Every structure is written in structure tokens, then in C-alpha cells.
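Taking it in order: structure first as C-alpha cells, then the write-up.
The complex is shown incomplete by one protein chain, all other protein chains being positioned as in the whole.
So that you can tell them apart, the chains are marked A, B, C and D in the order they are listed, and the count of residues begins at 1 in each.
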Amino acid sequence: MMQQPIEPGPAEPFVSPHPYATQRALERRAKQTADGARRETLLYLDGVTKSFDGFKAINKLSLVLQKGEMRAIIGPNGAGKTTMMDIITGKTKPDSGEVFFRGDVDLTRHDEAAIASLGIGRKFQKPTVFESLDVDENLRLSLAGSRSVFSALRHKRTVEEAAKIEAILATTRLTDKRHRLAADLSHGQKQWLEIGMLLAQDPELLLVDEPVAGMTDAETAETARLLREIAETRSVVVVEHDMHFVRELGVKVTCLHEGSVLSEGTLDHVSADPRVVEVYLGR
Amino acid sequence: MLSATNVDLFYGAAQALRGVSIEAKPGQITCVLGRNGVGKTSLMRAVVGQQPIRGGTITLDGQDLKREAPYARARRGIGFVPQGREIFPLLTVKENLQTGFAPLKPKDRTIPPYVFEMFPVLADMLGRRGGDLSGGQQQQLAIGRALVTRPRLLVLDEPTEGIQPSIIKDIGRAIRTLKEQAGLAILLVEQYLDFCRELADQVYVMDRGEVVHAGPAESLDDPAVRRHLTV
Amino acid sequence: MILARFLGPRVWLLVAALLAAAVLVPLSNLWLPADHPLHVPSHIVPLLGKYVCYALLALALDLVWGHVGILSLGHGAFFALGGYAMGMYLMRQIGPRGVYGNPVLPDFMVFLNWGELPWFWHGFDQFWFAALMVVLVPGLLAFVFGWFAFRSRVTGVYLSIITQALTYALLLAFFRNDMGFGGNNGLTDFKDILGFPIQAGTTRAALFAASCVALALGVLLVGAVTRSKLGSLMTAVRDAESRTRFIGWRPEYVKLFAFTVSAVMAGIAGALYVPQVGIINPGEFAPVNSIEVVVWAAIGGRGTILGPVVGALLVASSKSYFTAVAPDTWLFVLGGLFVFVTLFLPRGIIGTIDHGWTGWRERLKASRAAERGAGAPPAAPPQSPGDLPSPAE
Amino acid sequence: QDAAKPTGEPIKVGVLHSLSGTMAISETTLKDVMLMLIEEQNAKGGLLGRPLEPVVVDPASDWPLFAEQMRTLVSSDKVDVVFCCWTSVSRKSILPVAEELNTVVFYPVQYEGEESSKNIFYTGAAPNQQAIPAVDYLMEEGVERWVLEGTDYVYPRTTNKILEAYLQSKGVAPEDIRVNYTPFGFSDWQTEVAAIKEFGSAGKKTAVVSTVNGDANVPFYKELGNQGVAATDIPVVAFSVGEEELAGIDTAPLVGHLAAWNYFMSVDTPENKAFIDKWHAFIKNDKRVTNDPMEAHYIGFNMWVKAVEKAGTTDPDAVIAALPGIEVPNLTGGISKMLPNHHITKPVLIGEINAEGQFDVVYETDGLVEGDAWSDFLPESKMLTADWTDPVNCGNYNTETKTCGGATAPATSN
């Protein structure tokens, strides 16, 4: 039975006399337009909100990443950068909002492993590696390939695999630590190992959380070069507080604050934004 | 104040420090630099007592620290901000700060106000569990916590890691203030060269477990020194 | 042989020793005269067989604990279920030779007024069916239990305690006479197996040999699994389960695989155990029995394949020995052994030997490299892998 | 008298009782009493002029371990007799071993019956020597409503089944019988005791027949006491609570509750006094109590001694053949006899708990009651009898078909 009087809705897309039909049609149309734009994107966040015990760590965050784009994310401590990555990788479920990958894959419906298999790789802010495996095995486990238990059981080492690992070890300068347990690496070496694991995984989208923390200036430059190279074939989201590094990346910058976008644009544009200076860069 | 001479340190069979000697004086900032894995953290662990040394001596005010447990060293006035933050995850921010009361006399058991001036976010989040903080917030908490113990020697292992630029500037200012007004000795490991150059009175550069250069901050511009910091 | 290199010499040595035992012990028992110095007396054969079954159980537990970091405090349940499946077969073999002469119903059913055989007892008169159940029942239980628990991401002590709750609930259930498994008395007084009298020396010898072969196969299986890429994956899951998800693995399946395989191994161990000890009763479900299995693995050395086997053999035979020669003090001896091992052999017997060996080699290298070192520091034992994260971490 | 010192090869006596684990609480005493009896026998000149040597092991309340140690005792230690067990499951566990190795075993505890083995001699009570007389007594006392409260295992289950059949045959309505089982070691009796009180408040005189085992009894009685279930309102008659169990409880609130046994420490006979004195001297503690299973071992040991003397050898077949018909004095003033069914004759005593933690005997059967291996109150066993003497020589002889049932047909020695 009817409970509410029919609102005189917009007459134009009149579909049927049913009171909700028009409303539905409008909604569908609106969604289609949004979807249309979304379909071109690699990563699409819209209106994402996440609160912890009432504290809004992410607040109606919207962010779009095109295929093949590299984006730098900056923002004050606690702005929600890591939480955003947690949401993308399925570690945290958002309270509301849309998170789409490759246009139509709803990431909120997938768990971490599925998301990783879709082609999203991540480096954590605090380096996390498999401590009682050696460097070589850490990389080997990360290598792209089947993720089924039985294929792991039957797996045989191949020459290509070895070559790939060799290359990654060289890139991360861990060749001589190859058979060291990851537990015995220094902080910075673990950072590199994690980057190596990300390379081995060869994902379509890389999320890198503070990759150069604890690296020397020279290593920082090296990392920037590496990321630029990757970004030629992949999409990358980098979170960093090191402005030199961000500058060297030379990409569009998004500044988050209190869970939403504060400013977006080139680094110069963003760092000129007085609000960014106020909350982030300082005087 | 603090002096380490000829320190050797091993992890199992692997040697991480070879005959390292450094010195930190009150009212001075001593900065240790070096690439990843050269032994900076190991040296700090040796100073605070987390890792036993196999050779050499470490003295504080001329007294050998060899037999002192880490807590005894803390009670002698060494404050430590470790690499990796090491927050007590289940304690609230306030409780994390209060752990610094341990070496203090009951009447001194207050949190110095400048901690909150330097890191206002901590004041906002006193009731939140330390483990829930963001990386940078944890780093701020770690520094604040060390200051609660009213140290005479402050050991900072990459304290700016993960901290936003404006606060790094604040930390720089604060460290300088501590050095100048309270006369603290500050031992600082830093990768962030500018930060170091700006603050340091004395720098040590390490490579492969050894000190390869010691000198004033300006000496960092020397290409020969720089060589140890490049890839 | 590639496989030989793949599994490592120690696994092969162990397998060879087991196969040799499978042949030599029965031979010596049956062919050598009783006064021959190498004669294995008849009462020792089932005893050895029992230890071998225990070793297989310990190995099974170690597959999940040592390699995947799942501390199961309920592995006795799978062992007991395998045992019950075998026991039911053996009961049905008694046929009309029971005290009441009922051709179908076991005695305990007759005198507790069961009108007919309960449905779940059907089929157990066939060995193939019983053998299938030995594998299927523990395997299925582990699979279902694991499916829910691992997918719900129950980990650490929470998992340990619910495995304990599982075995405890089964203990209480099997105690109930209404369950139809003979209550507290369990199943006993078996007559024969596959038509051979169960008390005959040759049957005993055959059962012993079968146990050795089963253990050897178990060792090969665990060896192969742990040396494969799955092995590294297991270690990764043990260390940082959630991290594996972010590179696309599904730790729940890794765990489920290991848990199910392990339960099946435990079930087989239980099935071989029952005809050799002659009784299966709910006591096998007792939580403390499962804890003992954990203790065997820990004593021998977790995650070392050889360790759990050695641990089970050592502890079980010490228990046999000391309860007989020192009935009043054996608990001191055994308790003391546990304390001693934790303090002085922190990685278990085999683990310490291994570690001592590699450590010694490294130290040798290092001391040659650096002559300056004076006075070895009391190196704190590094965090051993697979430990439960203490709740505070 | 001053007997000659025994010489020669010792005769070994296996003592297989749990000294650790849950059953240690009951069984350790039995081990001690065996050591005492053996010591005494040696002082009397041993047996056949040879000394007796106890071989004590600890099966640790672990049932498979019972079987294992049984085997070791016989095969390796070469014992000639084994005094064993408390729980039925441990007896069931050693039974095949005893039969395989043809060992003489004495079992001293009341049990559920429905068993007779050529090798086992049951010196404890069968249900007809404990449960039935106890119920008879209570019926005499006017009880019309019954709670059968037991631990969930075979002994209580069987006993209760027999009692249910028996009570109904005496005209008790099924709704006047409540049966309830609790787990081993059950300790929270609040609900159960309240339920008993409620069941007993229906206006008919109610009694509880308790086959609650071991550990669970102390909290049970404590709760009875606290909830004020007085013996004059709802008496509890127990079959597993003896002096040893009461030693752990303040019995003041429990005065008047009952137990049925074949022996009480309080029985005033010279034999018993001597036994108690010897026990106190041996254990060096005059507070220690004696109980029914101890008496059963006393009887069993003396029967074995007599049988060996009669046979002139410890050879199992000879001893087994010699045992039926052997008579020895029990501690309550009668002479117990080993029957052909390997059970013995015993008096049945009913005692009320007194404030000293002892039992005052309030009823005693006129003569000794013969232990019945196969209950006459169960349809499937009433036609079975056990008779290990010729010509029947069978543990489960069917008097209707005149055949010997399956398993326990005379063992063919190999």
C-alpha cells in the first residue's frame, strides 16, 4: 500500500505511473554516467568514509587514478594515507563509499588475497617481510604465478624464475644477502627487500607507503628513478613525506588532510596552497 | 659525557661494529650518518644496552656501562627513541608517556608541557591506544616518551622517519632548544642530510661497521665524506 | 637421484632406519631363539609398535605446528577417531564370539539394551570400509573444522583453545554410553584382524612393520611438502600470515591443507595403535594426551622432521621405563626432563644439535675472521620461529 | 610364630595400581595394602618356603598403559600373580593380556558384573552383593521414590539398569524413578542437588542411590550438606563412597546418609581390629582409614596364598584350578569362599555416616551373599552363568541352550 504521498518528481523521464519508477530510472541514469567515467579509471574512490570508534580517519574521500598514472600522496601525520591503502588492499572495510579497480571491480567485495591477485601490490609503511625465510625465498614467494596450494606443492624452479630473482636482487642491492634470513637485515635493507617483493609480484597497481624512510639521499634518488621506470608500464601510488623525493618523481600530487583531499595538482601548486603550508609543510 | 671506544658488536657470527669510537658531549648534538646496514642502529643499541658488546668500552660520565642493564642506563639519564618507534601498542598515548615515569622520583612524575607544545596531536589523542596511531604520530609519541624521562643524554635513531615536514622543523627547533637550554647531550642517527647539517655540532660517518669520518657538521660537504653516503 | 638431494640425507637415513626396523625387528622376534642376544622379546614388539604410532602422531602434529605454526591442542582427537574406526572394525570381527553370543551387536550394546546396530556401525565389518573411515573421519572433521576456523581467521591461542575444546567435547561425548561407542570402557577384547588372530606373534610383527612403513611414508610426505615451495609458503604463513595475503596467497588454504593432511596422518597412527595396544577408549581424547603430543614434538625439536619422531620415541619409552622402575618418582623425572630440555636445549634435541652444528661452523668462520673478540657475550636465544605472538604484541 | 626365613627364588607378585593421575587417590592405598600383606607373609615364612617379592609399577590412570604394564610384568618381570586395577576400564584393558599370557589376576573393587574370565578373580562386590540389598533395605525403610544418580560410565549405567528393572519388578512406577548422569570429576552440583530436592518434595519418601564416582563425591556431599538435604528427608545411599572418600569431608552435615559395602572399618571384630592395627603400623599413621577394596585385597591375597599352597606351585593353571572352593576368613567375622564363577561370597553391610567420618552399620544380611557374575535382572544375561570348574568350565554358560558362549571358551594354550 502507498504510505507516502507521491512527490511531484521531475516530469521528464516519466517511466511508469508507479511512484518509484521515475526515481529508479533517474538513479540508474546517474549511476551510468558515473560508471562511464569510472570505467576508464584504474582506481576509483568515491565518498569513502571510515571511522574508528567515532573518529573519522577517512572522510568522504574521493580519488581517481588513471591507468598508467603515478600519483604522489602527501599529507600530515594521521591524515589517513595508510588507512586509504588499507581500504584499497582490503585490509580495512570502509563504512561507506565506493572503491573500484579497473572501472568495475568493486574492491570492497574482495578480500586481501583476491585483491592482490587482481594485481594490486603493496609495500607497507613499517617494513614487513617473512623473517624466518631468507631473502631469496621472500622474493620467490612473491613472484607472480599461480597461487593455489597444490601448484605450490608441485612447483619446480625454472631458469626464468632464477633470472628474474637475480635481477631483482641486483636492483635492490641485496645480492650478497641472498641467503640471509630476512630477520637479520637492517631496517633499510628490509625496506629494499619489500620493494623487491613488490617488483617480483609485478602488479598492475603499486601502492608504496613511505618507500624512502630511512634511506640515504642517494638511495632516495635511486628509488625515485626506479619508481619512474616502473610507472612507465604500471600505475603507482606513492605516499611520502620527503619533498625532495616527491619533486624528483615529478607527478601529480594529492594532499590529504583529516581523511579527505585538501589539495591536488602539481607539487608547486600544492605546496603553494596556504592550507597545505599551514597543516603540513610548515613555515 | 658519553664515550664509546673501540666497540665491537656481533650478531651471532656476523660482526656489525668494528672498533667504533664516538663521543657525545653535553650541550652538543652528535650526528651519526651512513648508508643502510652500516651499523648505526647497532651502535645505538650498544649505547642503551640492548645489545651486548664483545669488545671495547662504553662509558657515561666516565663510568663503565658494561654491566649495566638497559633500565639502569635509563635511570642514569639515557633516553632512547628507537628506530621503528616501539610504541606500547595496547597502552593509551597517556600511558605510553607515563612509562617514562619509571626512573623519576614520585614528585617529578609529570609530563613536561613542552612535549605537548611540540606534538599537539598527542594532547588530542591522550586516550587512544598507541598502536592505533599513524606511523608519524607514533614517532612523535616515541620522542615525547623519551623526553618524559628527563634524560641527560638523548639517543635518537632516525627520529624524523615518517614525520611530516612541519613537525620535522619543530623537532629540529626542539632539539636545539633542549641542547641549548637544558644542556642535553644528543646522539642522533639521521639519514636526512639537511636536517643533520643544520643541527649537528659533530658528525660521524660510518661504513661497514666502522667510523670512517669524524668531524664538524661542515665537513659533510667534503666529497670524500660524501662518497660514503652514496650508493 | 633428484628426490634424494631434494629431501636431504637425513630424511633418507630416517626412512632407511625405519624400513630396516620393519624388517629386522620381526625377523629377530620370530626367528632368533629367545636366548639370542639380538632376540627382540615378544612383549617388546607391540610396545615398539606403539611408540612408532606415537611418532607418526607427533610428526603429524609437527606438520601443522612446526611448519605452519598452528598449535593444535586437539590432535589426540584425530588419533582417537582413527583408532575408533579401527576399533569398530575389530569389534565387528568378534562376531558371535562375544560373551552374549550376539552375531551382530557388540557385547556392550547387548547389555545396555541396544535393539539393533546403530546406523554408524554399519559397514565396519568390512576392512576396506573401516580403512576408508580411518582416513575419512579425521580428515573430514579436520577439513570442516579448519574450513570454518581458518576462514574466520581464528589464529594463535584462540585456535589452540578451540582445538582443545573440540577434543574435550569429543571426550565427553564418547564417554556417554548413549553415543554407542562403549562409553568409558571403550572398545576392547579384540579377536582378530583380517582373519589373523590379533595376539599371534606374526600378526604383531606385521602390525609393527606396517607402523614403521606408515611412519616412513609420513616422513617422506612431510619431507616432500616442507621442501617444496609450499614449505616456504608454510613458513611464511607461520611468520606473518596476513602478509602472505597481500601477495595473493590464501593462508587459510595452506593451513587447511596441512591441517587435513596432518589429521589423516594422525588417524592412521591411531588405527595402527589400537590393534597393538588392544583397547581404544575415550581417554585418548583427553586434552592432556594432546598436550603430551605437543610436548613430544617440542622435546625433539619443532619443524625438524626427525625431532618429533625422536621426541615421541624418547618420551614415550621413558614413560614406559620410569613408570615401571620408579613408580613413585617418575613424574619428577619426566617433569624434570621437560624443564631441562626447555632450559638447556631450547630448540629441542634435534633442533639444538642442528643449530649447534651450523652455529659452530659460523662461529669458527667468524673467529678466524676476527681475532679481536674477547669473551663471548651471553647471546640471547633469538626468537624462535612460529611462536605465538604473545597477546601483547 | 617364628617361621623359617624363606629362601630360594622369590615368587613375584605384580602390583598394578595407579600411583599418579586421577585414580591415584583411590589406588595408592591398595598398593600399600599389598605391600603390607606381602611383608607379613614373608614374615610368616613366605610361600612354599620361598620369599614373596612385590613388583610395583605405576600405570598412571592411563588405560592402555595398564595393558602394556600387565604385559611387561608377566613377560619380562615374570610375576606369578597380579593384583590389579580399580576402574572397570582398566580391568577391561588388561583382560585380553591376562588371558593371552594366562595370568592370575585379582580385582578388588565393586563392579557392574556381566563378565567372567578364567584368569580374573573378582573379590569386590557384584551388583547383587551391593546394589540390590541396599535398595531392599531402603524399601524396608519406606522409600517409594528413587533418584539414581551416577557418573556417566559403565558401572553406574549397568547398576542403574539393573536397579531400574529390579525396582519396577517391585512395583515402583517409572515416574517415581529419576535417572541422572554427570561427567567424571563433576564439581558443580547446585542444579542437580536442587533437582533432587524438588524430586523429593512430591510427598513420597525419596532416596538417592548414588553411583557417583571418586572425585565428584566430595563436592556432591558438600553441596548436599549446604543445601540442607538431611538424611532423614532424602537419604543418599552410595556404592562408591567409603571411609577413604569421607576422609576429605566434614561429615557432620552428612550424618545418616548411607553406603552399602561388604566391609566397614567400624565393624567390631578381632580380625578387623588386628588388620587396622597392622595397617596403622605399616603406614605409620594411625589416622589412616581402611576400606572395602582393601579388605577385598586382603581376602584375595589370602585366597591366592592358600591356593598356591594347595597346588604346591605357582603355575597359573594349577592355581586357577585350586582357587574355587578356597575359603578364608574375611574381616567382618565370616568366611568368604571363592566360587566357581570366580566371584566370592560376602556379607552385605549397610552403614550410616556418622560424625567421625565412619559408618555405623544399620543392616547386615543374614548370611554371606554369593557374587553373581551375570545379573538375573537383565533379560540378556539371566540365562547365563559362569562356572570355571569341570565339566562346564565356561565364563558365560547359557543354561537354556546349554552351550558356552563365544569368547571365553576354554583357552587353547599355545
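To be clear about the criterion, a residue touches a chain if its C-beta (ideal position, glycine included) is under 8 Å from a C-beta of that chain, and two chains touch if they have at least 3 such contacts.
The rule we apply is simple: contacts and distances are computed from a predicted model.
*Asks:* Can you pick, from "Urea ABC transporter permease subunit UrtB", "NADH-quinone oxidoreductase subunit B", "Hydrogenase maturation protein HypC" or "Dihydroorotate dehydrogenase", the UniProt name of the chain not shown?
*Replies:* The UniProt record for the chain left out of view names it "Urea ABC transporter permease subunit UrtB".
*Asks:* Which residue, B:Ala24, B:Ala46, B:Ala74 or B:Val93, contacts the hidden chain when the whole complex is considered?
*Replies:* Touching the chain that is not displayed is residue B:Ala74.
*Asks:* Out of B:Val20, B:Val48, B:Leu65 or B:Met125, point to the residue that touches the absent chain in the complete complex.
*Replies:* Of these options, the touching residue for the absent chain is B:Val48.
*Asks:* From the list C:His39, C:Arg176 or C:Lys191, pick the residue that touches the absent chain.
*Replies:* Reading the full complex, the residue touching the unseen chain is C:Arg176.
*Asks:* From the listed residues B:Arg18, B:Arg35, B:Arg54 or B:Arg145, report the one that touches the chain absent from this view.
*Replies:* Going through B:Arg18, B:Arg35, B:Arg54 or B:Arg145 one by one, B:Arg145 is the residue touching the chain not shown.
*Asks:* What residues on subunit B make contact with the chain left out of this view?
*Replies:* 48-50, 69-71, 74-75, 80, 82, 86, 88-91, 95, 98-103, 109, 129, 131-132, 145, 149
*Asks:* If you put the missing chain back, which residues of subunit D would it touch?
*Replies:* Touch set of subunit D with respect to the missing chain: 19-22, 24-25, 28-29, 141-142, 144, 152, 180-183, 185-188, 190-192, 194-195, 197-198, 201-203, 205, 215, 218-219, 222-223, 225-228, 231-232, 235, 244-245, 247-250, 253, 255-256, 258, 352, 354-355, 357, 360, 362.
*Asks:* For review purposes, identify every residue of subunit C that touches the missing chain, sorted by number.
*Replies:* Counting only subunit C, the missing chain is touched by 71, 148-149, 152-155, 157-158, 161-162, 164-166, 168-169, 172-173, 175-176, 241-242, 287-288, 291, 294-295, 298-299, 328-329, 331-332, 334-339, 341-343, 346, 381, 383-384, 386-388, 390-393.
Quick note on the criterion: only the chains that are shown with their structure count from here on.
*Asks:* Specify the chain with the shortest distance from its C-alpha centroid to the centroid of every protein C-alpha atom present.
*Replies:* Per-chain C-alpha centroids ranked by distance to the global centroid put C first.
*Asks:* Roughly how far is subunit C from subunit D, centre to centre by C-alpha average, rounded to an integer in Å?
*Replies:* About 36 Å separates the centre of subunit C from that of subunit D.
*Asks:* If I count partner chains per residue in subunit C, which residues reach a count of at least 2?
*Replies:* Residues 382 of subunit C touch two or more partner chains.
*Asks:* So which stretches of subunit D touch two or more other chains?
*Replies:* Within subunit D, no residue touches at least two other chains.
*Asks:* Contact residues on subunit C for subunit A in the complex?
*Replies:* 225, 228-230, 232-233, 235-236, 238-240, 242-250, 253-254, 257, 382-383, 385-386
*Asks:* Within their complex, state which residues of subunit B touch subunit A.
*Replies:* Residues in contact with subunit A: 11, 14, 33-37, 41, 83-84, 121, 128, 132-137, 139-140, 158, 161-170, 191-193, 229-231.
*Asks:* Could you pull out which subunit D residues touch subunit C in their complex?
*Replies:* Residue list for subunit D touching subunit C: 19-20, 56-60, 62-65, 67-69, 71-72, 74-76, 87-89, 92-93, 95-97, 100, 114-115, 152-154, 157-158, 161, 181, 183-184, 378, 380-381, 384, 395-396, 398, 403, 405-408.
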